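Just passing along the structure, written as structure tokens.
A protein chain is absent from this complex, but the other protein chains hold their places.
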Amino acid sequence: MESKYSEISKNIQEEAKKLLSQGKVERIIGFGRGVFTGEITPIFVTEPERAEELLFTPECDMMLAKYLLDYKGSKTGIVAKPCDTRAITVYLAEELIKREDIFIIGINDCEGLEENDACEECGVRNPVVVDLEIGQPREEEIEVEIADELEDMSPEERFEYFQKEFSRCIRCYACREACFVCACDECFVDSNQPQWVGSSIGKRDNFTFHLMRAMHMAGRCINCGACEIACPEGINMRALTKHLYRAARDVFQFEPGLNPEEKTLFATYRLDDSEQGFLD
Amino acid sequence: MTAKEDFEPKILAFLCNWCSYAAADLAGSSRMQYPPQIRVIRVPCSGRIDPFLLIRAFNSGADGILVSGCHPGDCHYLDGNYYARRRFLMLKELMQYAGIAEERVNFTWCSASEGKRFAAIVERVVNRIKEVGPWEGFDGRGFARREEEMASGE
Amino acid sequence: MLKVIGKNELGKLLEKLNDKFRIIAPVIRQYGKKERVEYHQVEDFDEIFLDRQPDTPPKKFFLPQNERLGEEKSGEQVFETGDRKTLIFGVRSCDLKAIDILKPVFLDNDFTDTYFEKRLENTVMFGLGCSKRQENCFCDSLGIDPLDAENIPVYMYDDGERLWFDVRAGELEEFFADLPDGNSEELERLKKDWQSGFEDTKIGIEVPIPFPELVAFNAPFWKEVAANCLGCGVCTYYCPTCFCFGFFWEKREEEIDKWRTWDSCMFPLFTKHGSGHNPRETQDQRTRQRIMHKFSYHPHNFEGVPACSACGRCISQCPVNIDLRVILKTAEKHLKDEEGVKSGG
Partner (left out) sequence: MVDKYLLPHRGEIIKVTQETGSNLNIKTFRIRLLDEEVRKKFKFLPGQFVELTVFGLGEAPFGFASSPTEEDYFDISIKETGLVTEAIHNMREGDQIGVRGPYGNNFPFEEVKGKNLVFLAGGIGLAPLRSLINYVLDDKNRDQYGRVQMLLAFRSPEDMLYKYDFSSWENSPNTMVKYTIDEECEGWVHCVGYPHELLNEELDLNQPDTVYFTCGPPIMIRFITEELKNSGIHPADIITTLEMKMSCGLGKCGRCNIGRYYVCKDGPVFDLKQLEQMPAEF
């Protein structure tokens, strides 16, 4: 195991060095290690000499794709896990970034990350879009199930469960900021005309905030788990978005971030779309 | 149970201008009887309705919502209601999963000539919502009540 | 007086204190996979957990995240302080210092914050020394003593087996009178040991505090240190000294309550004008504001004391592990160079 990751890291460093010294990219977004913390932190490498700071380990659980939005219009390389490439795919589908602006160093055969429960539910183990592959791609498909751990609860029990979860929310918006989908110019939370949701941490506003957030994710969320990991309070907000992921997949046969040519869920329709639950 | 049936639900009805609002109009001008508990908001098209508005209705104390647009294929703007249909289905999924009684979240289609149908739908929705009783809010404390323990450090 | 008891006897002492105080202490809470140490009101004293720094600071007991100020039309203030005094048990030096940092802000002569003042008056804190460095703290580098604090009625030490109580307030002595005396020489030896552990791991921050305002503000490193900042408010909401707030209003029947709620300089909306103009448009400007406020503006106004007690929570809780120590070291390098240029020519 150890050697696999040091191998990957070495490959990334070599390739990054080449790309930077040949001037193919202006910077590379990747993972590095904090001087004092020893923890993984996103780094931005612009000089070939600093390429050695790049690494990849099973602790690298941040979504780097979002940083691409900070560097629109300048050629940027990115060390991308398969989930990052799905995020990039969503950005491409929504035309938030240009394909020619980015250079994707994709990591093949991702085995999932240590802290992230969502990895166990992810069947995408090779990059979806890639310019340069690190490691051998995984050949065989993997069977995963997007578990519903609240399945056995009655609606009332689920309501209570979510009330309890969201009552701990301090509205720091780490979930929002860590999420690659949250790329609006102005978030609904920050709008005061109309004010969609109050800024207090009352149970009412918190619940509303999380419902709105989940609704806004629908058809874009790839169930990467970044929100959950970022949350300092350990709130299970992913249960909602995960459910919508399942629903979109089962009802509309739609899974975001797999095909950059495909429009996102709400940007299109079919004449025979389901009307399940509508009053006839 | 009687308490539940006694209560007068507050229902927000979002009606599209071209079909459903006209249907409501027709129901009214033809003197059809339907329950008075709905508050109508006229919107240009069901495709205009941001799901946030519907979530916000519950945050503000609506006991339920009714959204009605033109029948698929009849949209004044050609396909506004097709887009809306996907959104509403997902919203319904979300609300149901979050434990909000599905009776509170109602979607349907109603053409300009269906005054009778409109009256029937309203009746049905009002009964559905009466069935599940008043909405106590996301905090479960009801509305217009003093929120004492909302915060404090502990 | 110096007293010492076995840690398993703590319950008895707290029983006694419980009559007079609402006891808040660090306890473990499990949320999904996340295990957290938080301050909560405790009834079961076996729950108390003193082995590491709590994840949340005790700030919320002085400045609750949501605080009702009163009814707005009548102008009637509301104070929700409860019947008993509050005792916060096991507060480490950094968090004690943090409350000291907040005092001059809220108890200034022009506008005394009556809400803060009342909560402060109604609260007693028992300090707790750190026998080892906590996850990301660096209090010793900012001149805070991890093993002592001023103006504290009781300061405690935990040697693993026993709890030592250095009782300094006469009015609390009654609770400790029957406990066995501690040997002060033994405690001194222990403290020395712990102290040396801190010395071995001290990072030493030699940045001038306050930062020279304009030089630091215009320094080129802010974009670099804030490059990976996501723009969430975790660092400020977990900070024991961040005190920015906003208001919101709640209607109930005919009355309108005015509430105060935490706000954060890390959010774009914080400074956005009604006109749409925002003086701090980008995330690096907002990060600069956070750091500059702590290490330049605040110490300029308050006798050189930075608005940071080096507890390290902003580092531990940051979703992308941004390290305040790295920022300070970067500033140190730059500001020293700058001074070198100025003085050396």
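For reference, chains read A, B and C in written order, and residue numbers begin at 1 within each chain.
By definition in this document, a contact is a pair of C-beta atoms (placed from the backbone, for glycine too) under 8 Å apart; a residue touches a chain by one contact, two chains touch by 3 or more.
From a predicted model like this one, the values you see are computed outputs, not experimental measurements.
Student: Over the full complex, note down every shown chain the hidden chain is touching.
Tutor: Result for the missing chain's touching partners among shown chains: A, C.
Student: Using the definition of touch stated at the top, determine which of C:114, C:184 or C:201 touches the missing chain.
Tutor: C:114
Student: Mind pulling the subunit C residues that touch the left-out chain?
Tutor: Counting only subunit C, the missing chain is touched by 69-70, 72-73, 75-77, 105-106, 108, 110-115, 213-214, 217-218, 243-247, 249, 251, 256, 258, 260, 263, 265, 270-275, 277, 279-280, 285, 289, 292-293, 296-297, 300-301.
Student: Could you pull out which residues of subunit A are in touch with the chain that's been left out?
Tutor: Touch with the absent chain occurs at residues 192-193.
Quick note on the criterion: only the chains that are shown with their structure count from here on.
Student: Identify the chain whose mean C-alpha position lies nearest to the mean of all protein C-alpha atoms shown.
Tutor: That would be chain A.
Student: How many Å are there between the centre of subunit B and the centre of subunit C, using C-alpha atoms for each centre?
Tutor: Distance between chain centres: 47 Å.
Student: What are the residue numbers in subunit B that touch two or more other chains?
Tutor: Answer for subunit B, listing residues that touch two or more other chains: 147, 150-151.
Student: Two-or-more-chain contact residues of subunit C, please, as numbers and ranges.
Tutor: Residues 65-66, 250, 259.
Student: What does subunit A use to touch subunit C in their complex?
Tutor: Against subunit C, the touching part of subunit A is residues 34-37, 39-44, 62, 66-67, 70, 115, 117, 168, 170-174, 176-178, 190, 192, 198-202, 228-230, 232-236.
Student: Going by the contact rule set out above, which residues of subunit C touch subunit A in the complex?
Tutor: Residue list for subunit C touching subunit A: 31-34, 36, 55, 65-66, 136, 203, 227-228, 230-234, 237-238, 246, 248, 250, 259, 261-264, 267-269, 315, 317, 319-323, 325-326, 329.
Student: For subunit A, which residues count as touching subunit B in their complex?
Tutor: So the residues of subunit A in touch with subunit B come to 150, 155-163, 188, 196-197, 200-208, 211-212, 214-216, 218-219, 239-240, 243-244, 247-248, 251-252, 265-266, 269, 271, 273-280.
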